[in-house]
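Have a look at this one.
Take a look at chain A:
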Amino acid sequence: MLIALPPWVPMVISGFVVLNVVIGLVTYITLLERKFAARMQSRIGPYRVGPHGLLQPIADALKLMMKEDIVPTAADRRIYNLAPIVFLIPCMLIFATIPFAPGLGVADLNIGILFFLAVSSMEIVGLFMAGWGSNNKYALLSAMRAVNQIISYDLPFIFSALVPVLLTGSLKLGDIAAVQQGSLFNWFIFYPVIGQLAFITFVVATLAAENRVPFDILEAESELVAGFRVEYSGMKFALIQLGEYAHMIGSSFLGALLFLGAWSGPGPEALGPVWFLLKMIFMFLVVTWIRWSFVRIRVDQILALSWKALLPATLALLVSTAVVVVWRTGGF
Partner candidate 1 sequence: MLDQNTTTRVEMDWSGPERLQMNMGPQHPSAHGVFRAIVTLEGETVVAVDAVIGYLHRCHEKLSETLTYAQYPSIASKTDYVAAMTSEFAYVMAAEEIGKFEVPKRAQYLRVIVAELQRIASHLLWLGTWCMDMGGALGGGATIFLYCIRERELILDLFEALVGARLLYGFFQVGGTRYDIPDGWAQKCRETIAVIESRVDEYEQMLEDNAFFLARARGVGVVSRELAQDVGIAGPLLRGSGIDYDLRRNAPYSSYQDFDFTVPTEKDGDCYARYKVRMQEFRQAVAIIRQALDKLPAGPISSRPALKSVAQIRIPKGEAYARVEGPRGEVGSYIISDGSAKPYRMKWRGASFSNLAILPHIIPGHKVADVVAIMGSVDPVFGEVDR
Partner candidate 2 sequence: MNAEQARASLASTFGVEVAAGVPMVVTVAPDRWEELARYAKETVGCRFFNFLTAVDWKEQGLEVVARVDNLDDNVGLMLKTRLAPGVTNCASLTPVYRGADWMERECFDMFGIRFDNHPDLRRILLEDTWEGHPLLKSYAVDTPHPPYR
């Protein structure tokens, strides 16, 4: 280096780059989802806007920027205006600790996964502020439901994410990915029994934590019109959509890293991030496929499923992983 750059400068630059990549990814992931859902429903998705509908997300974003943003007179102004930002920050922060290639990542903390899980459950604050601030019965009801759901599904989410951590013995996301390199069979999904179970509970818990169907009681159109974002229009609505999709992409990245061996794949080393992206898209399409084929279940059934079924199952899974790890390393 010609001049000794202070250590935080590259981190800021890489943070800036990752943020923009994520926003670009979010806009085009929405297009991918709309096209994928359209094909599932035997129709053509966005087609006439730009070649094959490729400019559709840009048109949507631009139009939303120009819409009049209405603040309801009875709304609690400060909370109402602050909510989209508070909702968006955690959703963007989770990309800080994800290593896209062995060295390439904003900050590969050695408590990577702890940071990820802590920040990803912070988004409920912004969500509740939105529901409470807009002074609308539908929004209030959906904000209450959101708090119930995310509280009851964070624990299974954390437990099922801890299984790979136990198998590698380190919280650093880089190490978890490094252990899974090499052949296809050291991915954690192919770990004899525990891998598959952990993957299934992880996907179910991600679905619930991000309020995707069949757990999307949060913005259940048929009951609560549009949930907590019913009063938001224009740019604030776009920010909330951005946050929601960013959180989903973050969880898909985490899923791909924990279970599908982040950048391990045939071909030269440089292709690593491409494989990682492809696995993320695969995880995202699994979630979208579930979204477009399941019917939503009721609030009390969701909570019952979490407390009665998912939580004990993931706890037992965690304990059995610990026993297997200790047995594997000859501890008995």
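FYI, a residue touches a chain if its C-beta (ideal position, glycine included) is under 8 Å from a C-beta of that chain, and two chains touch if they have at least 3 such contacts; residues count from 1.
Keep in mind how these were chosen: all candidates are chains of the complex that A comes from, given by their letters.
Everything numeric here is computed off the predicted structure, so don't read it as measured data.
Applying the touch definition to chain A and the options 1 or 2 in this complex singles out candidate 1.
Residues of chain A touching candidate 1 in their complex: 40-43, 137-138, 141, 213-214, 216-217, 220-225, 291-301.
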